[in-house]
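Only a single protein chain was left out; the remaining protein chains are all shown in position.
Chain lettering (A, B and C) follows the sequence in which the chains are written, and residue indices restart at 1 in each chain.
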Amino acid sequence: MSSKDLEKRRVTGPDGEQFDVDPMQDYFCQERPKEHEPANRIWESFLNWARAESLWILGYGTGCGAIEMRPLMTPRFDAYRYGIQWRPTPRQSNVLVIGGYLSVKTLKRVIRSYEQMQGPKYVVALGSCTINGGMYWDSYNTINRLDKYLPVDIYITGCMPRPESLLAGFEALKKLIREGKGEGQNLYARNFDEYKANQKKIIRDWDMPDYNW
Amino acid sequence: MGFEPIKILYSLLSLFIIFNIGMLINGITRKIGARVGRRHGIRFYQPYIDLVKNYALRSNITHGIMFYLGPVFRLTGGIGVYLFVPAIYGSEYFGNFSFAGDLVLITYFIFFGTLGMALGAGEGGHPYSAIGISRGLAQVTAAEIPLVIAFLGAAIQYQSLSVTEMVALQQGGIQNWTMVTNPLLTAVALIAYLGTMMRSPFDIVLAPQEIPIGPPTEYHSTFLGVLQTNRAIFPMAKTVLFMNVFFGGATNWGVLILKVFLIYMWSVFVGVVFPRFRVDHSIRWFYKYALPLGLVALAATSLLIK
Amino acid sequence: MADISKYRDFFPPKNPDGTNIIDLESHKFVKIWQGPQHPGITGNMSLELIIQGDEVMECKTHVGYLHRGFEKLMERRKFIQCFPLVCRIAVPEPDFNEYCFAATVEELAGIEIPEAAVWMRTLILEMSRLTSFLMHLGGQSGAFGLGVVAQWTNYVRDLMLDRFEEISGGRIYRMHMPPGGVRGLTPDGFDARMEETLRTIEDVMKDVDTTLFNNAVFKRRSVGLGYIDPAWVDLYGITGPNARAAGVPKDVRKDYPYLKYPELDFDVITAKDSDIYTRTDLRRREILLSIDLIRQILAKMPKTGEYMAKMPNVLHWRIPKGETYIRSECTRGEYGFYTVTDGSGYPRRVNVRGPSYTHAVALMERMAIDCNIADTAGLMLSLHTYPPEIER
Partner (left out) sequence: MKALIERLEKKFRVTDPVMQRADETFFTVDKADAVALITHLREREGFTHLSFLTAVDWLEDGKFQLTYLLNNNAMKADVGVRVFLDRERPVMESVHHLWKQAATYQRELKEMFGIDFPGSPRIDEPFILEGWHDIPPYRRDFDTKKYSEETYFPRPGRTTHDPADYMKQKLYPEE
C-alpha cells in the first residue's frame, strides 16, 4: 500500500453517484492500545498455563532465522510436541517470532502484524542481529535493537540459533508466561508514545494510523 | 409423537459427550497426520488447551454485528445437525430430538452453517475471507448435490424420511446395513462426505498457502473458540448421521465411538496423502464423477425396491 | 497451456502491447497483497496482485524486505572479513556465495588452491545443492497442500545438515571456503555415514515419487500451469532448472566447467514443456543426479593432503587493480560474483548476480497474469526463488 491510497479522494460509484472516501477514517480505527488487567490470581494462573501450553506462532519469516523454523516444525525437532503451532494470520497467533535482522521496510510490516495480534501476545527475537545488530551492526538498512520498537519477551542468541536453542527459548518463554511475566502487551500500551516515537524516527514514510488493530 | 421434557437434558448431555469425542478425535487425527509425516505430533489433548487459550485471550475486536453472528450461525448449524440425529438407537435417553421428517431438517442444517459463516466472513472485511467464503459456498454446493442424492436414495430404499426408522430397518447384523444392501449409494455418500469435511483434497477453503486462511482469517479469541467448538461438533454430527443412514447406527456409546472413528478415518487417510484441488477442479470433479454415480445409484435403488 | 483469454470476453480492455487496462476505481477489480506475511510466499517478499474474479490481471513483485546492504558493507571490510559475511546472502545455500567470492578473490590475487581443497569445494557445493533441492521439493508440494512430503524431505535435509556439521561445525552457515582453500577435509568415517544418508534420501525419494509425482490431484493442479516459452529464456534472463525444463541446455557445470566438474561424469538434464510439473520433476532428477555426483566425488577425492594455499598476511593483503566475474551453477541457475578491486586492502565493489533476481521480478510479473489466484503460490515456488539474494 502506498501513501497515495490513503489520501482523501472523491470516487464515482458504479451507479454514477459521487462520494468522498477517507481511507484513514473508514478502513482503520485510530484508538490507542489499552492495558488489560489480569484476572484474579488462581483463575489467571490457570489461564496462563493454557496460554503457555498453546503458543501459536505467526508464520512470518522476517529474516534468516526463518530457515531454522522449518526443521523446528518437522520430524527432527517437532515443536508441535510442546504445544507450539503455526498460524498463518496475525489475528489468531500469540507469538511473533522475529527471525533475525529487521530491515526498516520489514519493521513496518512487523509492527502492523504485532498490533493486529490479540493479547496477551509475546515477541521472541532470534539471533544476535535483533539484540545489537550482530553481523549488520553498521548497515544502513537494518535496525540494531529490537526492544526499542517492540516489547521483546525472550531473546535467543546465536547466528543463527540452532533448533535446540529455539526449543530452549520457547521453554523459557513458557516459564515466563506461567509466572505471569509475559505482559509485553501491557508494556507496549504503557510506553506507547515512546515506542511510537522510536518507530516513527526510522520509518520515514509513515502512511498508516498510529495503532492499527 | 410423545415427547418428554427430560429429553432436553439428555440431549444436552449427549451434545456434551459428542463434543468431547470430537475434541479427542481431532487431536488423534492430527497425531495420525503427524505420524505419516514421521513426527510425534501434538499431544492428543492439545485441542482442549487451544480452546481454553482462545477463550482466555484478553482483547478481541469486532467488525460489526454479523461478525459476531457468523460463528454463532456456524455453531448453530453443527448443534442443529446433531440434535436431530438419533445418537444411540433404541436408547430412551440418547435418541435426541429425532422425529419423522428429520432427514429434511438435517440436510438444511448442514448447509446453514456455511451460509451463516458467509455473512460473518463478509462483514470481516478482509479480502481473503471473502475469497475464501465464495470458494467455500461453491464447493459445499457442489458436494451437497451428491450428498442429497445419497440421502434421497436412502429415503427411497427405506420408504421413510426418519433417520430412526432407517436405523431400525438396518438392525440385525451387518447384512442389513445400507453399506451391504446398497453399496453404490454408500460410495456416493462417502464421496460427498469427503467434500463436506474440509480435508484434502477439498480443503482449499481453509488453505493456508493459497489464501490464508479463508473465512476465519479475521476471527480470533472467543470467535475462534466458538468456531473450534463447532469443528469438534459438526464433523461428529455429520459422521453420526452417516453412521445411522449407511452403517447401521449404534446401540451404545462404545459402538458409536468405534464406528464414528472408522468413518472419520476415511477422510483423514485420504486427506494426508492428497494435495488439494483448486475450487473449479473440485466442482468439476463432483459434477463429473460424483453426480453421475449418484444418479446411477438412485436408479439402482429404485430398481432394488421394486 | 491453453490460452484462456480466447474464452473470456473482452474485459478488461487491452493496451496495444497486450497488457490489461485496469481502472481500480471501476470497482471491477480487487487489489490484494500476497505477502510479506503470507505462508504461500517464498520467504519475505510480496506480490501486489490485481484480480478480477479468480484471475490475476496484474502482478507487481515487491522486494527489499531483506535488504542488508551487503555490497556496501563489503566495501568497508577487508577481504578476509568479507568471508564470514558473504555466506549470509542466500540462506538456504550459503556455499555458492562462499565459493564465488573466494574464486574471484583468488583469481584477482593470483592464488592457486591445492588439489584437495578443490575436491572439497566440489563436494560441499554438491551437498549444498542437494540440501537446497530437498527443501524446495517440500515447499513445492506444500504449496499445493501436500504437507507430508515437506515433512519427509525436511527430515532427510536434517540428515544432510548433520553431515555438514561433521565437516565444518556449522549447521546452516558452513563458512568452510575462505579465500585460499578450505578449512578442513572430511573426518574419519565420513564416507560411510554419507553413504547411509544418501541411501535414506533415495528411499524417501521413492516415497515422494509415489505420493507426489504419481498423484492425480498434483498432476491436475500443475500440468500445463506456468508455461515458460523457450524464447523467453534469453529475453528474461532465465537460467538453471527453469531454462533446462524449457529445453534449453544451460548448465554452468557443463558450459563453463569449474572446480572438478570436468572430471565427473554427468549429463545436463533437460525436459520439454516447462510447466510446474515438468520443473518439479526436473528438480527430482537433479536430486538424483546430485546423489550420484556426491558418490563420484567421494570415490575420487583425496582424503589427505594440503588444503590451504600459502596466504599473505591477511591484514596487509592488497589485491591489484582488476575486475572479474565468476559464475557457478546453483540450484536456481547462474550464480555469480563480480568483484572489482582497486589495489587497496578492501574490495572496491562486489556485485552478486543471483538467478532469483530475474526469475522473481520480471518473469514472475509476466507469468502470474491470467493465472488463478490459488495457483500463484505454487507458481512462485516453482520458479525456486530466494528473496535474500534478490535484494542482498
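Just so it is clear, a residue touches a chain if its C-beta (ideal position, glycine included) is under 8 Å from a C-beta of that chain, and two chains touch if they have at least 3 such contacts.
This one's a predicted model, so the numbers in the text were calculated from it and none came from an experiment.
The shown chains contacted by the absent chain are A, C, with contact judged over the whole complex.
Across C:Glu58, C:Asp158, C:Glu329 or C:Glu391, the single residue that touches the chain missing here is C:Glu391. Taking the complete complex into account, A:Asn132 is the one of A:Thr12, A:Asn132 or A:Asn191 that touches the chain left out. Only one of the listed residues, A:Lys108, A:Lys121 or A:Arg162, touches the absent chain: A:Lys108.
The omitted chain makes contact with just one of the residues A:Ser45, A:Asn144 or A:Thr157: A:Asn144.
Across A:Lys8, A:Arg32, A:Lys175 or A:Lys201, the single residue that touches the chain missing here is A:Lys201.
Within chain A, the residues in touch with the undisplayed chain are 104-105, 108, 131-133, 137-145, 148, 198, 201-205. Contact residues of chain C toward the unshown chain are 63-64, 67, 69, 71-73, 75-78, 81, 107, 234-237, 239, 250, 255-256, 313, 315-316, 322-325, 327, 334, 336, 338, 340, 345-346, 348-349, 351, 353, 357-358, 361-363, 366, 391.
Please note the rule applied: only the chains that are shown with their structure count from here on.
Using the average of C-alpha coordinates as each chain's centre, B ends up farthest from chain A. The distance from the centre of chain B to the centre of chain C, each centre being the mean of the chain's C-alpha atoms, comes to 43 Å. Chain A and chain B have Cα centroids separated by 35 Å.
Between the Cα centres of chain A and chain C there is a gap of 29 Å. Shared contact sites, meaning residues of chain A that touch two or more other chains, fall at 59, 74-75, 88. Multi-chain contact residues of chain B (touching two or more other chains) are listed as 37-39, 208, 212.
Contact residues of chain C toward chain A in the complex are 25-27, 33, 36-39, 43-44, 64-69, 72-73, 76, 84-85, 88, 91-92, 135, 138, 150-151, 154-155, 157-158, 161, 171-173, 388. Within the complex formed with chain B, the residues of chain C that make contact are 30, 32, 38-40, 54, 141-148, 150-152, 155, 211-212, 215, 217-218, 220-221, 372-375, 377-378. Taken in their complex, chain A has these residues touching chain B: 29, 34, 36, 47, 50-51, 53-54, 56, 59, 74-75, 78, 80-81, 83, 85, 87-89, 91-92, 94, 118-120, 185, 213.
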